[in-house]
Structure formats: structure tokens, C-alpha cells
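Right after this comes chain A.
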Amino acid sequence: MYKKLRPMDLFLRGLIWLSAGVTILMTVGILAYILVRGVPSISWSFLTTAPSELTGTIGILPNIINTLYIVLITLLISTPIGIGAAIYLTEYGGKSKFVKIIEFTTETLAGIPSIIYGLFGFMFFVVFMGLQYSILAGGLTLSIMVLPTIIRTTQEALKSVNPLYREAALGIGATRVHMIRTVLLPSAMPGIITAIILSIGRIVGESAALIFTAGIGVKMLKLTPAGVFEHLETSGATLTVQLYQYAMRGEDLGVSFAIAAVLVIIVLLINFATKRLARRFRCG
Partner candidate 1 sequence: MSARLSFDRELELLNTDLIKMAAMVEEAITKSIEALGTSNRDMAREIIDQDRQVDDIEKAIEARSLRLLMRQQPVARDLRAISTTLKMITDLERIGDQAADIADLSMRFEEESAMQVSEHLEAMASIASAMVHESVESYIHNDPAHAGAIIKRDDEVDALFVSVKNDLIEKISQNQDLADDAIDTLMVAKYLERIADHAVNVCEWVIFYSTGLHKKTQIL
Partner candidate 2 sequence: MENIMETKSLHLYYGDNQALKNINLQMRKNKITALIGPSGCGKSTYLKTLNRMNDLIEHVKIEGQVLLEGQDIYDPKVDVTMLRKRVGMVFQKPNPFPMSIYDNVAYGPRIHGIKKRSQLDELVETSLRGAALWDEVKDRLKKSAMGLSGGQQQRLCIARALAVSPQVLLMDEPTSALDPISTMKIEDLMVELKEKYTVAIVTHNMQQAARISDYTAFFLVGEMVEYADTEKMFSMPSDKRTEDYITGRFG
């Protein structure tokens, strides 16, 4: 009845603690490193101006705006399509061959390097559809890129909803659509939010697919009703694309780290906001 030493248990427990420790250390380490190197170079004018050849100052406001634009456009296009496709696949498709083909295709698409999406986007949106290097072309390309992630994650979320809810709703006379709207989607919402957050991560972090589609412009957004939409047609570099360029030039690593720090903060803020939004959605 006395405690016994079980060496294997101890060893395994040690390994688990070690893994957890390494993970936390790496995350915190990278974040700290970026913030420490980047934050000193961030200034008010850095955040609120465009880069100027005239004064020789560097500003990233256009990049911030471009990033937000692309995130917004991509999500506006891919989320409804992705969720709709996921609902079809799990709720209506059954086990048909067609569904299997779609599932297989989505999985394959999820594994394709982003540069290939970039090339496709360049050929199709930029050249064939004549959108030229533009934020719209970039957003469309990224929509295709994140679609598999959204479909797969949403599908998993829908599948993990307690099947008893479906029975209960249908058993009381709900139609399938009503059941999906009132029971299934609200229950799957945390999973769908995860899908969106993962997508935001990919969009913000993307460079290769955007260089060929959204280009590297740094034009300022014109704050007029028309300007807000015209901006879609302009070429625009996101923060990551800009970071990539500065880093490639290797001139000023301080600026690169500053952008990196801003990126990290933006991603944190977007994730936070999404979660808040989701909670609001669930309760309402």
C-alpha cells in the first residue's frame, strides 16, 4: 500500500513536462525577441505615414491598411463558400463518390505550396481576368488558398456536434435547414471560429502568393466613399510582403523587426476580436 517508485512513469512524465516547457519557451522566446528588437524602431510616424522618397522616411500605414483589406476580402469570399461547402459535405452529401472526390481534392489543395497559388492567381486573375496587380486579385487568390482549411476545419466542427441534437431537432419537426441554422451552426461555432483564425494566420503570414497577385504597391488609401473601393484595384503590399522586401534588401533590419512586431500585435488583436465576435454571435 505504500507508494512505489515507477521509473517508466517518472521518465514519461518528465518527457511530457519537457515538451511543454520547450514549446512555451520557444513561443515566448520568439515573441520576446521580435518585440525587443522591433518595438524600439516603432514610432508614431512609422505607423501613420507612407514611405517617402522625398524625406527618406519609412512608414507602414499603407501596408497595415493593405493587410486589413486582404484579410477582409479573403474572409468575405472564403468563409461563406467554405462553410456552405462544409455543410453540404457533412449534412447532405452522404457517402457518395462525389463527396469523397471533393474531400480528397480539398485535402490535396491544403498541402500545395502557396507559390503555386500565386502563379495560378497571376495567370488567372491578374492576366486572364485583367485585374492586374491588385488587392482584389490578391484577395481572390488567397480565398482559394484558405478555402480548404476552412472547409476541413468546419467539417470537423460539424461532425463533432453531438448527433443527438440533430435527432432531437428533426424529431420535433424541424426541417433540415432549420436544424442546421438553429442547432448545428451555433454548436459548431467554436470550430468555425478556429477555422477563421487559422485562415487569418495564413493570410497575414502569406508573401509568395501575394507578390505575384497583389503586388508591392504602397499607395495610400483615399478616404472618400469611392476611394475605399478604388483601393481594391490598386497594387498593394501587405506587411509581410513589405517585411520580405526589407529583409531581402538587408539594409535596415530594424525596420524589418519593427514590421514583424506590428504583425505579431495585429495578429493577436485580430484573433482576440474574432473570439469576442464569436461569443456575441453565440449568445445572440
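The candidates came about this way: all candidates are chains of the complex that A comes from, given by their letters.
In this section, contacts are C-beta pairs under 8 Å (C-beta built on N, C-alpha and C of every residue); 3 or more make two chains touch, one makes a residue touch a chain; residues count from 1.
Everything quoted here is computed from the prediction, not taken from an experiment.
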> Pick the one that touches chain A in this complex: which of 1 or 2 is it?
Replying inline: 2
> Inside the complex, what are the residues of chain A that reach candidate 2?
Replying inline: 94, 162, 164-165, 167-175, 178, 182-183, 186-187
